[in-house]
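On to subunit A.
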Amino acid sequence: MVTTHAFKGSAFLKEIIADTPGGERIVHCMQCGSCGGSCPNGADMQYTPRGVFALINANEREKVLTSNTMWCCVSCYFCTTRCPQQIPITEIMYALKRLAIAEGLARQTDAPALAKTFTDMVEWFGRSFELGLASRYYLFNKPLAMLKMGPLGLAMFTRGRMALLPTKIRQVGQLQAIIRKARELGGAS
Partner candidate 1 sequence: MSQAAKPKLAIYWAASCGGCEISILAINEKILDVAAAFDIVFWPCAADGKVHDVEKMADGSIDVCLFNGGIRTSEQEYMAQLMRRKSKVLVAFGSCASEGCIPGLGNMNTREEIFDEVYTKSPATENPQGIRPQQETNMPEGKLHLPMFYDTLKTLGQTVDVDYYLPGCPPEADNIWKAVTAIVSGQLPPKGATIGVNTTVCDECSRKRTEKKIKAFKRTWEILPDAETCLLEQGLLCCGIATRAGCGALCPQVNSPCIGCHGANEGVEDFGSRMMTGLASVIDSQDHEEIDRIIAQGIPDPIGTFYRFSLASSLMRRKKKPADSAPASH
Partner candidate 2 sequence: MKYAYYPGCSLERNSAAYDVSVRQVADLLGIKLVELDDWNCCGATEFFSQDELVATSVIARNLALVDSQLNQLVAPCAACYLNLSKTDRLMAEHPHMNDKVNQCLAAGGLNYKPGSVRVRHILDVIYTDIGETAIRDKVVRPLTNLRIAPYYGCQVVRPDVAFDNPEYPMKMDELFQWVGAEVVDYPVKAHCCSGHMTQISEPQAYELIRRLLASAAEYKADMILCMCPMCQLNLDAYQAATNKYFGTNYKIPIIFFTQLLGVAFGLDTKKLGFGKEIVAAEPVLQSKLGANAAV
């Protein structure tokens, strides 16, 4: 029989590692804070990424997944390129977003709604459709803000920067088959 040296770590840590390509680097975090310092939205985060990693190590799943940290992430990748331990921090933020959405814990943000609206459009048409996206997203999520957005939308429209109808790709069925298969297989790495 063979025994492989089992990796000791919190269940949540293992979950994150399993869900993020390159995520195993997370164990090397030395809490230096170059991620939190680099983040354009770091000042607004409940926990900086460094803090999140400490919580992950401590198996504080709920605390992490209900926090606003990953929703502050704008995917600028400064943290990732600067991390002295080459932790794919932005990718881990995506993993946290996925978990939070999947479990309905993303309470502090409208980002999941935006993401859902966006990806629905892509699934239907194969391309994104801004007017549809904006109207659906604002209608369902921020009906008041929609009024505010009116003038800007108009300005965009008059400059020919917003289409009234979506563009649909020819082989949308093929794309949908791929997406169906991906959902069926599920997960990543």
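Some notes on this structure:
We take it that a residue touches a chain if its C-beta (ideal position, glycine included) is under 8 Å from a C-beta of that chain, and two chains touch if they have at least 3 such contacts; residues count from 1.
In picking the candidates, the idea was that all candidates are chains of the complex that A comes from, given by their letters.
Note that the coordinates shown come from a computational prediction; the quantities given were computed from them, not determined experimentally.
Evaluated over the candidates 1 or 2, subunit A touches in this complex the candidate numbered 2. Touching candidate 2 in their complex are the following residues of subunit A: 19, 21-22, 40-41, 44, 71-72, 74-78, 80-82, 88, 90, 94-95, 97-98, 101, 109-112, 114-116, 118-119, 122, 126-128, 130, 137, 152, 155-156, 159-163, 167, 169-171, 174-175, 177-183, 185-189.
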